[in-house]
Structure formats: structure tokens, C-alpha cells
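Okay, handing you the structure first.
Up next, chain A:
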Amino acid sequence: MTLTDRTTILDARAMMRALQRLAVEVLEQAEAGDVVLVGIQRRGVELAERLGKLIEKDEGVTVPRGALDITLYRDDLETVGPRPVVGETRLPGDLTGKHVVIVDDVLYTGRTVRAALDELADFGRPKRISLCVLIDRGGRELPIQADIVGKVVKTVPGDRIDVMVEELDGKDQVDLVRGAGA
Partner candidate 1 sequence: MTATPTLDKDLLGLEYLTAEQINLILDTAEPFKEVSERTIKKVPALRGKTIVNLFFEASTRTRISFEFAEKRLSADTVNVASTGSSVQKGETLVDTARNLEAMRIDMVVMRHSASGAAQFLGKRIRSNVINAGDGQHEHPTQGLLDLLTLRDKHGTIAGLKVCLVGDILHSRVARSNIWGLLKLGAEVAVCGPHTLMPRGIEELGVKTFRRIEDAIAWADALNVLRLQLERMERGFIPSLREYYRVFGVTAERLEHAAKPITIMHPGPMNRGVEIDSRVADGPHSVILDQVTNGVAVRMAVLYLLAGGRPELADAAKRGPAD
Partner candidate 2 sequence: MARAPVEQPILLTGGRVIDPSRGFDQVADVLLQDHRVAAVGPGLGVPDGALVWNAAGRIVAPGLIDVHVHLREPGNEDEETVATGARAAAAGGFTAICAMPNTDPVTDNQAAVGFVVRQSVRAGFARVHPIGAISLGQRGERLAEFGEMVGAGAVAVSDDGRPVVSSHLMRTALEYARTFDIPVADHCEDPALAAGGVMHEGLVATRHGLKGIPAAAEEIMVARDCLLAELTGGHVHLCHLSSRGSVEILRRAKERGARVTAEVTPHHLTLTDHACDGFETNAKMNPPLREAADVAALRAALKEGVIDCIASDHAPHAYDEKETAFDEAPFGVVGLETAFGVAYAELVRGGDMSLPELLSRMSTVPAQTFHLPGGTLRPGAPADVVVLDVTAPWTVEATAFLSKSRNTPFGGRVLTGRAVLTVVNGGVVYELDAGR
């Protein structure tokens, strides 16, 4: 068993500040009236919810939120043994003409985002799609970029980023675990 080494890179306060900054950047890049926040299952959904609330507080406008499960659009279903559990997909109305902001916790290879783009294409034609992530850990396998990033962390393939949110994990924290395997 390889020795693992866990470091907290964002504690609860740091995470809150990062989310506040993300909310501001979302507003800078988009018209509040047009934005639809779509979180990717699972933790992206919680983060999208937080961002939505922060934006509402600042602007007094309700931003529609949705959830996207990309399991059925993964390009690696062939190599997975037993099928992964499919989560809920729910989108607020037609996306045509909207500015969709995809929200996810970690951007790594880019395959999840690419699956999300494929899936969104089946729901209509947004005016624009942006990507907002809490952590960008590098290691891209596809030409995909985040427009809004909370923190950039350098990692190697053996590392893992654990994002924990209050709603699901009981606390807000982001850890880097070295040598734990992807």
C-alpha cells in the first residue's frame, strides 16, 4: 500500500471566499438575467446551488439552477464493469438563447465537461456555455478550458483532489491527497 499524504488546500473559510469570488466572476462574464447555472452530479450541483444563492444575495435576482448527470454520456462506459449508478438530470426549461454556466468541483482530464457539452446539446442550443470550476488540477486530455477558476493546483496522475461540501460530507474542505491513485 502506497504511503498517502493528505494536505488541506482550502479550509471552510477559504472555500467560502473562493465561492464568493466565483459568484462575482460569473456576474462579470454574464448578464444576470440570462444565466442558468448547471451543476454536474454530484458535488457540482451543491456548488451551483451555493453560487446561485450568493448571486441572489448580491443582485436580488433568482438564477435558475439545474443538475446534469453525465453518466450516460461518458466515453469510457466500455471500460467500466458493473454499470455506474445514474443520478438525476433536471434542467430548468428550454436552454435555447440562455447563457449556461456549467459548474463542477474539479477540472482534470476534461472528459466530464466534454460529456456535459454532448448532453447539453440534446437539450437545446444555448447562446453561450461557460465553465466554472472550484479547482483546476491540470492534466487535461482534451482541449477544454475553464472560464472561471477558484484555485489552480498542480498535481500528478497519482494524486487525488477530495472536495467536501457541508450538504453531503458534513464540512466544507478541499484536500490534496498525494499518491492515492486517481
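Methods note: a residue touches a chain if its C-beta (ideal position, glycine included) is under 8 Å from a C-beta of that chain, and two chains touch if they have at least 3 such contacts; residues count from 1.
Basis for inclusion: all candidates are chains of the complex that A comes from, given by their letters.
From a predicted model like this one, the values you see are computed outputs, not experimental measurements.
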For chain A, the touching partner in this complex, picked from 1 or 2, is candidate 1
The residues of chain A that touch candidate 1 in their complex are 69, 71-73, 76-83, 85-90, 118-119, 122-124, 141, 156-157, 182
